[in-house]
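A single protein chain has been removed from this complex, and every other one stays in its place.
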Amino acid sequence: MKLYCPEEECGIFGIFGHPEAANLTYLGLYALQHRGQESCGIVSSDGASLHAHKGMGLVADVFGNQEIFKQLPGEGAIGHVRYSTTGSSVIKNVQPIMVDYSRGSIAVAHNGNIVNAQIIKDELEAWGSIFQTTMDTEIIVHLLATSKTSSLLERIADALQRIRGAYCLLFQTETRMIAVRDPHGYRPLCLGKLGNAYVVASESCALDLIEAEFIREIEPGEIVEITKNGMTSHFPFKKVAPAPCIFEFVYFARPDSTIFGKNVYLVRKELGRQLAREFRIEADMVIPVPDSGVPAAMGYAEESGIPFELGLIRNHYVGRTFIEPQQAIRHFGVKIKLNPVRELIKGKRVIVIDDSIVRGTTSRKIVKMVRNAGASEVHVLISSPPTSYPCYYGIDTPNRKELISSSHTVDEIRRYITADSLGYLTPEGLTQAVGTENTSYCRACFTGDYPIKFPQLRPEPQLGLFEKES
Amino acid sequence: MKLYCPEEECGIFGIFGHPEAANLTYLGLYALQHRGQESCGIVSSDGASLHAHKGMGLVADVFGNQEIFKQLPGEGAIGHVRYSTTGSSVIKNVQPIMVDYSRGSIAVAHNGNIVNAQIIKDELEAWGSIFQTTMDTEIIVHLLATSKTSSLLERIADALQRIRGAYCLLFQTETRMIAVRDPHGYRPLCLGKLGNAYVVASESCALDLIEAEFIREIEPGEIVEITKNGMTSHFPFKKVAPAPCIFEFVYFARPDSTIFGKNVYLVRKELGRQLAREFRIEADMVIPVPDSGVPAAMGYAEESGIPFELGLIRNHYVGRTFIEPQQAIRHFGVKIKLNPVRELIKGKRVIVIDDSIVRGTTSRKIVKMVRNAGASEVHVLISSPPTSYPCYYGIDTPNRKELISSSHTVDEIRRYITADSLGYLTPEGLTQAVGTENTSYCRACFTGDYPIKFPQLRPEPQLGLFEKES
Amino acid sequence: MKLYCPEEECGIFGIFGHPEAANLTYLGLYALQHRGQESCGIVSSDGASLHAHKGMGLVADVFGNQEIFKQLPGEGAIGHVRYSTTGSSVIKNVQPIMVDYSRGSIAVAHNGNIVNAQIIKDELEAWGSIFQTTMDTEIIVHLLATSKTSSLLERIADALQRIRGAYCLLFQTETRMIAVRDPHGYRPLCLGKLGNAYVVASESCALDLIEAEFIREIEPGEIVEITKNGMTSHFPFKKVAPAPCIFEFVYFARPDSTIFGKNVYLVRKELGRQLAREFRIEADMVIPVPDSGVPAAMGYAEESGIPFELGLIRNHYVGRTFIEPQQAIRHFGVKIKLNPVRELIKGKRVIVIDDSIVRGTTSRKIVKMVRNAGASEVHVLISSPPTSYPCYYGIDTPNRKELISSSHTVDEIRRYITADSLGYLTPEGLTQAVGTENTSYCRACFTGDYPIKFPQLRPEPQLGLFEKES
Partner (left out) sequence: MKLYCPEEECGIFGIFGHPEAANLTYLGLYALQHRGQESCGIVSSDGASLHAHKGMGLVADVFGNQEIFKQLPGEGAIGHVRYSTTGSSVIKNVQPIMVDYSRGSIAVAHNGNIVNAQIIKDELEAWGSIFQTTMDTEIIVHLLATSKTSSLLERIADALQRIRGAYCLLFQTETRMIAVRDPHGYRPLCLGKLGNAYVVASESCALDLIEAEFIREIEPGEIVEITKNGMTSHFPFKKVAPAPCIFEFVYFARPDSTIFGKNVYLVRKELGRQLAREFRIEADMVIPVPDSGVPAAMGYAEESGIPFELGLIRNHYVGRTFIEPQQAIRHFGVKIKLNPVRELIKGKRVIVIDDSIVRGTTSRKIVKMVRNAGASEVHVLISSPPTSYPCYYGIDTPNRKELISSSHTVDEIRRYITADSLGYLTPEGLTQAVGTENTSYCRACFTGDYPIKFPQLRPEPQLGLFEKES
């Protein structure tokens, strides 16, 4: 089960110098689909002009036709997959954004969240700018177009000096591709090579699929420019302490990816082991909430010696819409996705492991479902700490209100989800499991200690909607 | 990875006596979607006439609209999900079939395969019958309509006396629902209750979703008639030895289902344990081919003490079509679905566990992919025996030709898939793992010992298409 | 405005002996689209087997893809366009019907209506036949399949001996095409040639589009068989008096077609001239209800000397659905299709000419619209007589109830539609205008004199729904 943190969930991919740039970008987006399922798009460059195809829906649907790729010629291409972000869910908000400005055409794909978007937008409008989307990303293009500097690299650096927040960016012009990771390095971005072509992707799993070689991660504050003449690296920003988002490990990234120097699957298993060190429970089996809870449950089982079992079976054919009967079915919603293995669970003491609790409604349904299947005890362990502070690099306050842990104690939550016991991984345990060798992660959402200081914090969110479904 | 055994893969569901019959049938089909993804349909009865909605595609797509259910009124409904069967893949072949005959309207949904279909069809045509579909199932309706007996039950029994093969059937008329399981009981079929309504489904997981109570399995050779006055049971056929298909346990059924008296997940784990008893291999980890190989791999790990790891990560967004780049990508096809966790596998001796090998091409790609990820040794274990004999209750000869084990030795296959070692579960091991307390399973496909004798066996299939993709 | 006489409105087309048979059939159906807009289909034969493509909607939509024609190979093809007929509007009822029977495969396309369908269906079901559509046409195939005669021609003749009613039929088998026109010749059917290929079509306008040469009309009671060896003609039925439907001239056929030996456009102008001889009205202009009323209005203007004007302009972009505002707009429905030329009509005495009145609601709206546009007088003339008797070769009793002329006097209708005067062409005038040189037309719907006698007439229909929209 995933924490609702929508604007973080984007994936970007680009390749420069390959005759099948658009097709490989499509494959790259395919591998990054878990980072955004709402819409997607690709912009290619044939050296003289840019070409775009975008749409609402999954990559396989939006690009499900060979003909589309004939309309995306050229050796450079960037792409984007997007979940609901700060802009609303309409076709005009699908990325990459493509515009004409004084130096020609430029397209941009953005993964992240801009903290001072409204302030800059107001300024730009006061100067006469018009906005045609409701995406933060449009601001970056305006800043770039109004920059008084001359080269594109300078314009980009100039524009981004104004921006505060989290961003990984891919720019595509007629003749070059430029990748940027913000100075704090909140989001992952890696660099690869496929023959002579350079590849940039949110996660390394996208390199794997197209068989590109993993070179290295793009560093925090780095701008990489790729042209026909090769790659150059630039560090125009003031150096600040890196603060990669630790939640990429907990649930954003794919387990087969390597981000921030570590493999995600191995980290997740370690989170489970750490949970076992923190919470020793007498139980007959450990079962994950599939699929995201699986590695942590395996780690817990290994460390504790309690058997790992697949006690909840997932239906792989869950569609977007679902016609409910009028007669209430208990735990409907969860039932559509998960069904317990009754013969396994009956009469047993069960530990259920998940990666997070959002509103608590889903966890409550799962606990009740496991208990209805005959479990004598149901203990819930979460492989991340409760998030009590707002994320200014992501979560909107309205959504935040729905986070049960922002306004309830662990015991209140335990009672709400009707578990026999409930345990969250400690912040220290999380840090220790991830390892702090090289990097100090951003853990603001559960510590309140923000990498970027704000003059004025927004008012504390209130918990409201227990009855809503995750 | 699934054995290609298309015509077996159908699911049927029916409910009688519930005001939301069509909506609950839709949910039931949803839970049975793994048994057929090509097309689906529902026929409901409002007591006076039948109503149908059918279409190509997944249940969630064909029935993705509340309006459809207004056109499916009544307290009785039957439904069907279908993979490619003996009939070709066109809309006219979507089940349930609905016809008018002398006694009114009748609809039928069929899971199985009729062995003597062509002979009966020729006879019926000689008498003047016309056929509008290419489905075996249409034959049953013709036999029923031309039967000289009077009651519907008698007509059904009369018609089925002529039929040889595997079948689970659901009939819906204006006023009753009738369920039939063939005398050998090849396919599973269970009976449940939801309030006063009776429910029939291919697998118990469909009962779980709608919260119907599991009553019992329909017995081999049993005909169950359900009307407003309740349920009656009939056994009009000569008693024969039951022969349930053991492959339902290996890969057809969902792990959370109980069929032939046993839970599938627990049986699959036992298959893995049995594999461990038969094949002791020095290795660092056991990894499943997800998702179908997971329980067996867990069982193997438990029995052998070798750690269980998720070394292959599955992409959950795989669509129907896929646009390939012209530049070859190694193991394309498999790569779209699976990616190895390189950091985990590197330098390790790995046992890969799958439930079957079809043409061998996919297994070959997986072995090479795991080796490319750095494994020092790759051993493959299959949780079922090699299938060397044709299945007359399912597999078409053309498809059968593609089964590598029908014409190659285990060592030839090992060399083809480039594994360091390859082991199949023995037929005895399979039988022992499944347990033979109550039932003698049909194991004809790997023993050649058929429950139904044929006057003339079809010629032995030849292996051909190594290069085809599963 | 068209008289609602749905089951008559079908079009059929076939071609045999041409390498682009399916594509030319598509063009032929395109030219016959006015005879049925609900659904369409084509069945082609490649000499060994039949291939079908069918769908709901217009020809241009159902066949709007080059790929479809690759799936319709062969030198023979038949096609069908259909409005709502005796069967309901669902995909299973789309023609041509294609079945397997003892002699192979056969497809059939049917324009007409079978009077004794229910009786034969009951008999067939009693013998064990099953019906999978609700179309009359399926009966013909059953009769053919159960015929005890040997050759296909004999089977067809044998089957049709049982049938009473109106029919033009096209059969397609693997190796031949057979065209039939019923003994009374109710519906038109013509024969053409394109190179060596033979063509059959409901109207000659379909021959024109593909540049086939018009040979002659298929005669009443004639069966034409076309094979590789050429064409043969057969007259197996007892000779009866021909009775072509005079309403084909009034509104069914396209003006550029030649049917029953005459050009439709010229006949319609003559209907207008005859109207002028029967109704001399003092007026300033004659305006048609476009498009069907145009030729009659032109004829009236020529004969009377009163100027012809296009006083009602038609919107050519009228779609299937239309979202009405909640605030009532006067004459909505008609307004969507027609708008008066106010400057032309203002203060003028206007004669409005249409080809028929169905429920009267549309005529009422048109009269009021013209009066609102400033006309000082509005006279309505109809280029056909009032239809007071049921058509047993077409109209269903339920629809018939809605025919205002079946239960109201001309003056009652005039008052209802609020015209200053109303005139219908007399039956004698109609006959005279059409000409009776060769043929005695079926005029049963306004005389009650039926070509086929029935043992029992259905009860007289009642007028009900004044408020319904045509």
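A, B and C are the chain letters, set down in written order, and residue numbers restart from 1 in every chain.
Operating definition for what follows: a contact is a pair of C-beta atoms (placed from the backbone, for glycine too) under 8 Å apart; a residue touches a chain by one contact, two chains touch by 3 or more.
Since the model is a prediction, treat every value here as computed from it, not as a measurement.
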Interface partners of the hidden chain - shown chains only, full complex considered: A, C
From C:Ile78, C:Val141 or C:Met298, residue that would touch the chain that is not displayed: C:Met298
Among C:Val59, C:Ile178 or C:Val286, the residue in touch with the chain that has been omitted: C:Val59
Touch with the omitted chain, as defined above, among C:Tyr265, C:Tyr416 or C:Phe446: C:Tyr265
Option from C:Pro340, C:Gly360, C:Pro386 or C:Gly429 whose C-beta touches the chain left out: C:Pro340
Residue touching the undisplayed chain, where the options are A:His142, A:Arg164, A:Lys269 or A:Arg443: A:His142
For chain A, the residues touching the chain missing from this view: 91-92, 97-102, 125-133, 141-142, 145-147
For chain C, residues in touch with the removed chain: 20, 23-24, 26-27, 30-31, 33-34, 37, 58-61, 63-66, 69, 205, 208-211, 254-256, 258, 263, 265-266, 291, 294-295, 298, 302, 307-310, 313, 315-327, 329-330, 335-336, 339-344
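In this section, only the chains that are shown with their structure count from here on.
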Mutual neighbours - chains that touch chain A and chain B alike: none
Chain of greatest Cα-centre distance to chain B: C
Chain closest to the assembly centre - both centres taken as Cα means: B
Inter-chain centre distance, chain A versus chain B - centres from mean C-alpha coordinates, in Å: 37
Intercentroid distance (Cα basis), chain C paired with chain B, Å: 49
Where chain A touches two or more other chains at once, by residue number: none
